[in-house]
Each structure stands twice: as structure tokens, then as C-alpha cells.
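Input: a single structure, listed below in C-alpha cells.
Note that one protein chain of the assembly has been removed; the remaining protein chains are unaltered in position.
The first chain written gets the first letter, and so on, giving A and B; residue counts start at 1 in each chain.
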Amino acid sequence: MSKSDDKAQTVSEKAVEVSSSTRQSSSSDEGSGGIVVLFFFIGLAISLIFGWMIFPKLLYSQKKQPINFSHSLHNKLVSNGCESCHFFRDDGSYSGVPKLAQCVGCHEEVQGDSPDEIEFVEKYVQKGIEVPWLVYARQPDCVFFSHAAHVKTAKLDCKTCHGYIGESESLKTYYQNRITGYSRDIWGENIAGIKKNTWDRMKMDDCAECHQKLKTSFGSVQTQKEGCFVCHK
Amino acid sequence: MKQEQGHSKAKKFGMVIDLDLCTGCGSCMVACMAENNVPFKEDETDKLKSITWMRIFKFSNGKTYPETDVCYLPRPCQHCEGHGGHSPCVSVCPATATDYDAHTGIVSQIYTRCFGCRYCMGSCPYKARYFNWFDPVWPDGMEQYLSPDVSPRMRGVVEKCSFCYHRYQIAKDKAHYEGQTEIEEDAYQTACAQACPVKAITFGDLNNHSHAVSKLKNQPNAFRLLERLGTNTKVYYVSGREWVRRAGDNYLKAEWPKKTS
Partner (left out) sequence: MKIDRRSFLALGVGVVAGNALSPVPAILTDDIAIWTQNWPWVPVPEIGGSAYADTTCQLCPGGCGISVRKVEERGVKIEGKKDHPVNNGGICALGLSGLQLLYGPTRVKTPLKRAGKRGEGKWIKISWDQAISEVAGKLNDLRSQEKAHTVAGISGSSSGTMTEIFRRFLTAYGSANFFHTPSIQDTYRLVFEFMHGKKADPGFDIENADFILSFGSSLLEGWGPPVRMLKASKKWKDTATKIIQIEPRLSRTALKAERWIPVTPGTEAVLALSLCHVIIKEGLYNKDFLANSTFGFEDYKAKNGEIKKGFKQLVMDDYSPEAASKITGLDPAAIILLAREFAKASAPLAIFGKGQGILPGSLSEAMAIHALNALCGSINRKGGIFALDVLENKELSEVALDGIAEAGLKQHKLVETPHNSSGCLNQAFSAILKGNSVNALLVLEANPLYTLSDSKSVKDAFDRIPFIASFSSFMDETAQYADMILPNHIYLERIEDVPLSMGFPKTVIGLSKPVFKPQYSTKHAGDTILLISKELGGSIADSFPWKNYEACLQHVLSDKMDVLKKKGFWTATDSFPDFKNAFRTASAKFEFQTDSLSSDLVNVKIEGDETYPLVLIPYETIRLSTGYIANPPFLTKAVEDTILKGKDSFIEINPKTAQASGFSEADMVLLQTPKGQARVRVHLEEGIMPGIIALPRGLGHTAYDNYIADKGINVNQLIGPVNDPVSGLDTAWGIRAKLSKA
């Protein structure tokens, strides 16, 4: 999908150039010809504005995380980096977002005086309710992703896919696609699907891109790429 | 970083099912349903519409009382290799929803990719593929037992046995975590093989000489279903009874007894 979008982007840039040159030449025309061109551009402008500016706002609903959380603050306090909280279980599976039980170790009592901290302890810790975190990087149900394969065997850095979230002071707004229900991080921040960093998008093509580059033999008989069941369940 | 499967030998997972041991108790069928989030309806007696990735067939020697004899035959997806991975279903899929994985020998089915044309069902000689004619409905509260390792299917897609591929994923996860490159034979077993009380089902890598299946498939009494179609399946059956072996295909008079190649 990303490649076609990239093309679409370049095409649209060229189109703008072309259309601006036509505008210059048409300005000398008289009568209805000018109106026609004007209307064409009004139409063009309407849908470009809609498509590039309004549509993204309509497509995603904004959700706030239940409480704020500072990765950078916690990162300074723990000894084992990200794995201190986002650890592997003994069976090699990945724990993902920590459960309340892990937080309770330090947060049984209110630490400091931040209102978020007070809310966290009073609303969740003391009542024993799990925090309903919104997970930015949650893949669809049909995807099997092995953190162990990527982190332990391929020695990928967390940043490769998750970026600098570990250094963030607060949690960003969670954008949820109204049609698919997925997090915006899957499609990526850029509505045109342009990615500058490896962590900007997390769609199937982004996985495939890397696999295609780094692997030598591919299982799929139909596609000559990675076998489907490598990442699907 | 070019690593992993690059230098390890391709696996070919398969099964050997001993029909003389099989009692037809149904454990494999239910173990499969429970493991793979297979849906169920109020009436499951129309077997054409009843989704059973693993199904036990029953057939007899055709003799009359009291000479009659019966054989139970568990039938999972046979994971045909055909020639070079062109199994009957893979060849016809227009959506690349089903595929043959040369690394494992498993015929995969991606439900979200499938659009339900059912060509694969028509091409499968073993009737191992099932169409979701209906939405899966779990009675209120019962969806709690659904396993997160297998994604539930939606109406309008085809599903079939995956050799419990998710168990391979889980076993590989553990191996990666522990820094292993290979997986032990017992670390990846299908739900049916695990549940079978008589151990009639043996599962493993047919290419790996230390796995039991690689020897069991070479028994003189081993055969495959509809072998002459060239489906080159990975599920072997074993029976000491000639009529059972003969029932594995529609042999002509001149073709039986089979010449050993």
C-alpha cells in the first residue's frame, strides 16, 4: 500500500505544478472559459482541502489515555531499560503493557504530588482495577508478532518500531480510526503514508519491507516472499 | 542480519495416524475445536455445513453380519505438497489467502485475506476445507474461553486445519527467547496428537530423522489418501488391514496389490 501512496503523492505534486502553469495561460482567456477553469480549481481546492485537512480529522477520533504517564521519568528509575516493565515472560511471550500488579510494587502509596499519580493510586491501585490503557502499537487480531524473534534473535532495538516513546514526558493523544478501530500508529502519522523513520508506520508492507531486505530464503510458494503463517494466526 | 532459516534445513511437518489404534473416540475432533476457536451452531447434524477441521470418518469392509468390520479414519487437512508446493487449493486461490510454506510444509489459510469464493473447497479432494456460511455466535459469556492464539473467523471465509501453526509460533517464541535455533519434537505438537488417548496420531518433522514420524511413514503398512492424484500429502495412515489400505484410493483391479516402489 505504501508504495502506491508514495506514487500518489509525487503525482499530486506534479499535478499542482501542471495546473498552476495552466492557470497562467488561461487567465488571458475571456468569458466562460475562465469561469470553467475557476470552477475547476474551486472543485479541486475543495476536495484537496477536504482530503488533506478535514478528512484526517474526521477519520480519527481522539482519545485521552486514562491517566498520564511519563516514560522518561520511569526510564531514569529502572535498571534494565524498557525490559524492566515491558518484559518477556518465561515462556518467551511478551508481556506488553504492564499490569497493575507490576506497578503496585512502587505505587502502593502515592509517590510525590502529581495529580495523575494521586488519581492512579486512588482510582486504580487501591481498588485493584486494571488501567484501561490505549495501546498505540496494537496490531489486529489476525497478526502474530514475536517480540522475542525481533528483540532477542534479530537484536532489533525497541526504537526501530516504537521510536522515542521511551523518552516521552507524557502520553500523546490516542487517535483511533473510526472505520477500522485501529490505532493511528498503524497507518502512521502522515496521512499520505510517507514515512521518514522505520517506526513511522506499522502496516504489513512495512513488516514485509524489512523481511524482504534481511532474509535470504522465503517460504511462500505463491508470492516468493515470507510465508503467511510467519506473521498471521 | 541475514540469518535464521537461511542455513537451517527446511522442515516438513506431517502426521502418521495408526488406524488400527484409533478407536474413533472423538477426542481429536473436540481438542481441535477447543484449540482453534471453531464455532458451533444449535444444529450441527448437517455435516456439509458443520465445521470440523479434524473429522473422523467411519467406513466398513462392506461385508455382512457378523463378518463386518469398521474403521475410523481421522481426517485433518492433508497439507498437500503436490509438486513444488502447488497443492490443489493453493493453485486455485485467486486471493493468495491460502499458500504453501516451503519452510514448514504447511498450507496456510489467512482468513482476513479470503473473500469466500470457495474455489479451494472445490479443488480439495479431501473435503478438508470448510466455509463459514454463518456468523460465529458464542452464547453470552462463552466467548470467554476463546484462545487469543487463533483468531476467530467471520462469515464468508474458508477455514481449515493449520496443523496448530500457532503452537509452532509459540514454540519458536520460546526458542528465540532462550537463544535456541531448533525446536524439540515435543515442543510443537498439534492439539489432536496431544489429546489422543491411544496416541494413534504422531506428529513431527518428516524431514528430521530423529522425529518419530520420519520412521513411521516408511512402515510397509503406511499409505496416503488418494495418492494417485499426486497430491503428495503429509498425512500418512497405517493399518495392518488390507481392506483399509485399499480403501485409501479407488484402485483398479490391475493396480492392487500395490507395487512397492
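In the analysis below, a contact is a pair of C-beta atoms (placed from the backbone, for glycine too) under 8 Å apart; a residue touches a chain by one contact, two chains touch by 3 or more.
All figures in this text were calculated on a predicted structure; none of them were measured in a lab.
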item: Given B:Val30, B:Ala187 or B:Ala212, the one touching the chain that is not displayed; value: B:Val30
item: Candidates B:Leu146, B:Ile183, B:Ala212 or B:Leu229 - the one touching the absent chain; value: B:Leu146
item: Residue ranges of chain A at the interface with the undisplayed chain; value: 1, 4-5, 8, 11-12, 15-16, 31-32, 35-48, 50-52, 55-56, 59, 89, 91, 93, 95-96, 140-142, 177, 179-182, 187, 191-193
item: Chain B residues that touch the omitted chain in the full complex; value: 20-21, 23-27, 29-31, 33-35, 37, 40, 42-47, 50, 52, 56, 58, 60, 63-66, 68-70, 111-112, 135-148, 151-155, 191, 194-200
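The criterion applied here is as follows: only the chains that are shown with their structure count from here on.
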item: For chain A paired with chain B, centre-to-centre distance based on mean C-alpha positions, whole Å; value: 37
item: Chain B-touching residues of chain A, taken from the complex the two chains share; value: 88, 91-93, 140-142, 144, 146, 148-149, 152-155, 214-223, 227-230, 232-233
item: Partner chain A, residues of chain B touching it in the complex; value: 1-6, 84-86, 90, 93, 96, 99-104, 106, 108, 110-113, 149-152, 162, 165-166, 168-170, 172-179
